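Once you've had a glance at the structure underneath, I'll fire off some questions.
All protein chains but one are shown at their positions in the complex.
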Amino acid sequence: MAPIVVLGMIAAACGGDDEGGDGTTAESSAGSTGSTSGGTAGGTPVEGAEITIALGSEPTSLDPHIVDDGGERAINDNIYETLLTRTPEGELAAGLATELPTRVDDTTWEFTLREGVTFHNGDQFNAESVVATINRMVGLVERGETDNDGFYATLTGAEAVDETTVRITTNGPDGVLPARMYWLKQIPASEEETPDLSDAPVGTGPYTFVSRNQGVSIELEANGDYWGEAPAVTGVTYEFADDAATRLAGLKSGKYDVITNLAPQDVEQAPKYVTGKGQEHPILLLDADDGITADISVRKALNLAVDKDALANDLFGGFASVDAGQLLSESILGYNDTLTPYAYDPDEAKRLLEEAGVDGASIQLVGESGRWLKDRELLEAIAGYWSAVGLDVQLEVLEFGAYLDVLFDRENRADSIYVSSSNDLLDPERQLATYYEAGGIGSSNTNSEMADLIAAGRTELDEEARATMYQEAVKIAYDEALFVYLVNNEDIYGLAENVEFQPRVDSKLLVSAMSVTE
Amino acid sequence: MIGPPDDAPVLEVDHLQIDFVTRRGTVHAVRDVSFTIAHGETVGLVGESGSGKSVTAQALLGMIELPGKIVGGDVRWKGESLVHGPGVRRTIERVRGAEIAMVFQDPMTSLDPVFTIGSQIVEVLRRHRRLGRKAAKARAVELLDLVGIANPAARIKQYPFEMSGGMRQRVLIAMALACEPALLVADEPTTALDVTIQAQILELIAELQRELQLAVLLITHDLGVVAGVCDRVAVMYAGKIVEDAPAADLYAEPAHPYTAGLLGSTPRLDIVLDRLVAIEGAPPDLRLPPPGCAYATRCPHAVERCEAEQPSLERFVALPLAGEASEEDAVLAEDELDDPARTGRTVACFRADDLRRQRVSA
Amino acid sequence: MTSATSATSTTSTDPARTGRPVPSDELLVEVDRLSINFPVGRSGFWGQHQQWVHAVDDVSFGIRRGETLGLVGESGSGKTTIGRAILRRIEPSSGWIRFRGQYITDTKGEELRRLRQYMQLVFQDPYASLNPRMTVLQLVAEPLVVHGRAKSIDAARGDVVKLLGRCGLPEDAADRHPHAFSGGQRQRIGIARALALRPAFIVADEPVSALDVSVRAQVVNLLQDLQHELGLTYLFIAHDLSVVRHISHRIAILYAGKLVELADSDSVYESPRHPYTEALLSSVPIPDPPLQRARRRIVLQGEIPNPIHPPPGCRFQTRCPLAQDRCRHEAPPLEEKAPGHWAACFFR
Amino acid sequence: MSEANPRRAGATATDEFSARQQEVDEARASEEGQEGRPYELRAATQGIFGELRADKAGLLAAIFLTIVLIGAVFAPWLAPQGPVEGNPSTASIDPIWAGGTWAHVLGTDAQGYDVLSRLMYGARTTLLIGFAVVLIAGLFGVTLGLIAGYRGGRTDRWLMRWVDVQVAFPGLLIALIMIAVLGPSKTSLIFVLSFNGWMVYARMTRGVVLAAKERPYVEAAEMVGCRPRRVMFVHILPNLTSSLVTLAVLEFARIILAEATLSFLGLGLQFPEVSLGVMANGGRDSFFSLPRLAIIPGVVITLIVLAVNFLASWLRVVFDPQEREKRFAAGATTAATTVEGAAT
Partner (left out) sequence: MGRYLSQRLGQGIVVILGVTTLVFVVTRMIGDPVNFILPLSASEEQRAALRSDLGFDRSILSQFGSFLRDAVRLDFGNSTYFRNEDALDVVMRFLPKTLQLAAAGMVMALLLSVPLGAIAALRPGGLLDKFLVTLSLIGLATPQFFLGQVILLLTSVKFNLVQFGDGPWTHLIFPALTLALPAIGRLTMVTRSAMIDELNSQYVKAARAKGVAARRIVGVHALRNAAIPFVTLFGWEVIRALAGYTLVVEAVFDWPGLGDLAILAIRERDFFLIQTIVFIVAIMVVLINIAIDVAYKIVDPRVKL
């Protein structure tokens, strides 16, 4: 099961954006770290304002169940809603369901639905529509027609108890299910059989779909019948510009009001920018079983050799924080607050390498370029640090497909592989299963102790118990130096002078959270 | 302004000097050339390549361009300078194509290849005659008819590439005659043509000259070509005119050794010689023209003075051909000729008189 | 030289060689019913019609050893084509060429290369026909080297210098490049090069028409002197009747690919049989104004017919002042109108 | 780029002069002891410096290219640092004119690499690719062109159809696809650019050979009995040098641009290789914050290409006596008229 989850996540990345993990909605317990700079924060909001948002990539489809890419989410998050939501701090909260679900048994969860909610096409939102949504997804997963199978492979079906009560079943104990329902977008019952919802997305959200000019733009307008608070911005146009410079140029020239993935070095250029602690954690997987990295002191040396602070402050311009010896953000279940980053100590690293007798040995470093923020630069910097402590670094910056081949080649692990891990559901399970757990599709170790802990956590329904298991697992990986821990970089949005927007921990680009001032 | 008297020359070339600047020195292409053309007169200008004859012709229409430059002398058309003076641009614009017209050596390249010949004739008429489109077209047809092109109405719609060389030369002549010029300058008009076509064109020029009372300046390297057409012939050598004489006299008794040499080295259809009399050597380098007579190095009659001093064009009086005349006769004949511009002969040779005497005594 | 002229004019050569063979030791070059067509562009909507230029049509003549045959015609008459065909530079479409009694029409490859030693070409353009990168020595010695007559360029120096001297070039000429020479001198170099292999037969393709008037005589004289000294045989191609008359023993006149008249040069001038020859003669201006003005001039109308679509019958009929109905259907054969004087006209 | 040759048809009085003058000039030149060398060589050796003095742009171009070439060839010895030496802590140091240090004259980039060092190594790679492509494409194209031109007939038709077909290929697009397949590396760049660039040599060579075959002196060589090989190598091929050199120089400029473009599109060389295009691509990310990182390599590429173009036009002049004459006349007469104007 674990591989499936991971694959979904990678596919999410494949779908998307050239450099940022913009779409990777995750949440950070650090809460809202959004900060504003430049410009005036105040001003009277304008009623009925229309804005233009530049995204890094165009959604290939607007079917919320089939695709999973940043572009799709950026738009559909405004059209569709989910049973649960998260607070700005990342806590699960009521959404289309009026409260958090209750567990009926190990594999059944019951949701109570909000009344009086209608879809944009006039259909009623009710238990029937939830069942349709679940069934559609289950079918898509079975037929292998969705990029989202990693999120929903545990679902087996749903039944309506009454008009406002629905029960969702899983194929085993699944502590992650509430988080999954934070992710699954609700569609009208009438669309269960529709193979592709791309042409006319219909949801319950604050915005309705107006038009899509493929290759050029997508337009939404405020939903007058929205059950919740009416949004301040009444019209939004999305345009697509995969080049950061172009997006910035558009923002500066007034063509765009909001741009995503503002590059750290460009923040001063933007009229205004806000940041949110994202869920993106670039790390390096070290092959703990074979080759030069089989030696724990080498793995430690590789950690010690890298100046994480310089990466965070110089490479990411300060819009990143050094990882505390784990892939998990503070807000995530299982975060182990006893861990501290490996220090930057090149001398010690050199000493360890010499001790291990691999001074001057060659080491593979495999990565790719263009998908994630500063990926190539990060790789080059690491290659530089490692060279500085006397290693002969064989850096391979591969084309994405070739990179995936290396990443998933479990037979011949490369010495070190760059990945950028994110956490869409804001639940630790996926990351741990993918990279930590032995046998995980991206993992480079065979540590059974850690694997057992992670496997147990997966089916544990008690939050506290899960957290403890994960914290232990994370500690093992830290002690064993199974990864080179790097940084957690932030989402940066560029805003026009008169636009207000508070980024969310889960990186959702909600237009309803934006406003335009005079 | 009172116009020039009728017998005054329409064109005067007065001590014309033209230089060409090249990287290895200045070529003195035309060195002090003077001649005149009267109303309706046909003058031949004969010389080998590099003698400066074509350059001289171009100067008549103000067409010397860099790297060439008129550095001395004057060209006057009916008394107005075409070289300098305040209104010279205007004058040239008025005269060129309308009063003095030119026909070039190469009919294959002298027409714009991408326009019909009709439009190219009409262009001239509209420019100089301010004719309407229709009238100009009608006139173009007339002109083609005049130069002996059959079916002119159809021909004006043709492009130059659809015509033979002879035909094109006729078109060019028609174009030159479009504005009824007073002087036609024909620069080697037949060199590129076949012999039978050359005969046609020469015939045509002679005919037109008679009919239209044209003055013609015929430039050629072929003494034969001018013989049948011209009233007067000027021979150029190394940028200078060496001899200028009525055609009949020049051929009958060439006064300059170069003229004589040219005639001697040209094989004639009517006279078979065992051996041609060749002129040995080659023309001088015009960047460093010799201080004396340019022909001196090749001249069988050269004396010391020829190498040191430049002979100027002097009046030359030929002897009666009978050969019995004495020197007194010559003097007498000289007195009788008061109009050197028209009937007089001039020659630039110190030894012209000596040689004449030698011929007499021979 | 005068004797040579009279010899050829009295001994009649049968140009069409209808039956009666001429003693082979006398004829150096024989051309027999030579026709040459070139393919040119296509016509028709789909380009289905291959068009042919009928450059030379059924031409026969012979050249005797030591003789100069002048081949005269206007542009497009086929004179250059005939010259190149004899030198085997152009494939004949039909007909035969014999050289020293041997058929050479099918000679190819090495054999043809060896044949080149005996027949050479003097070019029209002395500027373009000498490789500007080579010295005069290299140019003139090249034929000797490629035919194995000299071991190397330098080994041939002595012979070359001697030859250059004979062609009237200065002693130091051998080591200079062609640029260093005037047109006339370059033509002398070209002649020296052609003579290097001591050929018996020279095709001179308008050798003086690109030269200045005063230099022409020098080259013509040189050609005559060399013929005298070396017993050369010339095919002298020209459009200029006056030079041809001066240098040739006999003259062949071509019109639109057809031989219209062939006779010794005096006869051609004095009693032309073909109306085209007459017109051609009268077109040549004579540098003598009274004479020139007094001459009866025949100015032909029109132009040489298109060689792609030659007119039926006599090719001259479109311009001929004598043309009658018969000429438009029937091509007049080349007939011996007087001893040694051949012409192709029904009426003369 | 191709500029039509000046027409030679339609000789005018001026041409008549220059022809004759040239004759005389050559006569004099050989009297001065210049004989014995092929004309063009002579022109080249005689004219290079004179021409350079006359052609200020050419002179500047030559100086600039010499500097670039030295910097590129000796980069490992001259460059202050390695091309990928540095880390984020030394990133974005300003260049010397903006208050930087002499240790990094042109500053450092976002990675902390020394820009000047990278420029030198980058130029080294870029020039190497340029030379290699010109050499490979040139050899291949010239060979095919020679075969086509000399053999003629069916061989010619087929080879030239091949050229026609390939010329009609959408070059950049094909190059991108091929590089995507072959993987971005120096070798594949060289291969792909050669694959896309040989046709122009083939066409030109064939054209020159065909034209040369029609020259009377080639016919003359065949007439005197030279074997085909000798005709080819002694009489026809030397005609090729001047146009080939000029073409190769211009192609070199084109290749530099092509390499930069491919690298810019992300399909160029990969770390740790650096070329000028790679630098330009690297500068793309921080174009607004550190425009110099894009502008420096961009300007250097522009200058190299510009200089190469000037060099080509200078070469044309060196190889073409007529062109030299024209240039001289233009210069001299303007000078002359100025003097005259001052006098009057």
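Observations on the structure shown:
Each chain gets a letter, A, B, C and D, in the order it is written, and its residues are counted from 1.
In the analysis below, contacts are C-beta pairs under 8 Å (C-beta built on N, C-alpha and C of every residue); 3 or more make two chains touch, one makes a residue touch a chain.
All values derive from a computational prediction rather than experimental measurement.
Considering D:91, D:226, D:305 or D:318, the position touching the chain not shown turns out to be D:305 (whole complex).
Taking the complete complex into account, A:249 is the one of A:179, A:202 or A:249 that touches the chain left out.
Interface residues of subunit D facing the missing partner chain: 1-4, 6-7, 9-10, 12, 57, 161, 164-166, 168-174, 176-178, 180-181, 253, 257, 260-261, 264-265, 277, 280, 284, 287-288, 291, 294-295, 298, 301-303, 305-306, 309-310, 327, 330-331, 334. Interface residues of subunit B facing the missing partner chain: 61, 63, 93, 96-98, 101-102, 104, 106, 109-115, 120, 123-124, 127-128, 159, 161, 172, 175-176, 178-179.
One chain is missing from the display, and on subunit A it is touched by residues 3-4, 6-8, 10-11, 14, 60-61, 66-67, 144, 146-147, 149-150, 153, 196, 198, 213-217, 239-243, 245-250, 252-255, 269, 400-402, 404-405, 408, 441.
By our rule, only the chains that are shown with their structure count from here on.
Between subunit A and subunit D, the centres computed from C-alpha atoms are 50 Å apart.
Residue positions of subunit C with contacts to 2 or more other chains are 182.
Residues of subunit D in contact with at least two other chains: none. Against subunit A, in their complex, subunit D makes its touches with residues 84-89, 91-92, 110-112, 180, 183-184, 266, 270-272, 284-290. Here subunit C touches subunit B in the complex through residues 1-2, 74-75, 182, 184-185, 212-218, 220-221, 224, 239-243, 245-246, 266, 269, 279-293, 297, 299-301, 303-304, going by the rule given at the top. Interface residues of subunit D facing subunit C in the complex, by the touch rule stated above, are 22-23, 26-27, 29-31, 35-36, 38-40, 215-217, 219-227, 230, 234-235, 238.
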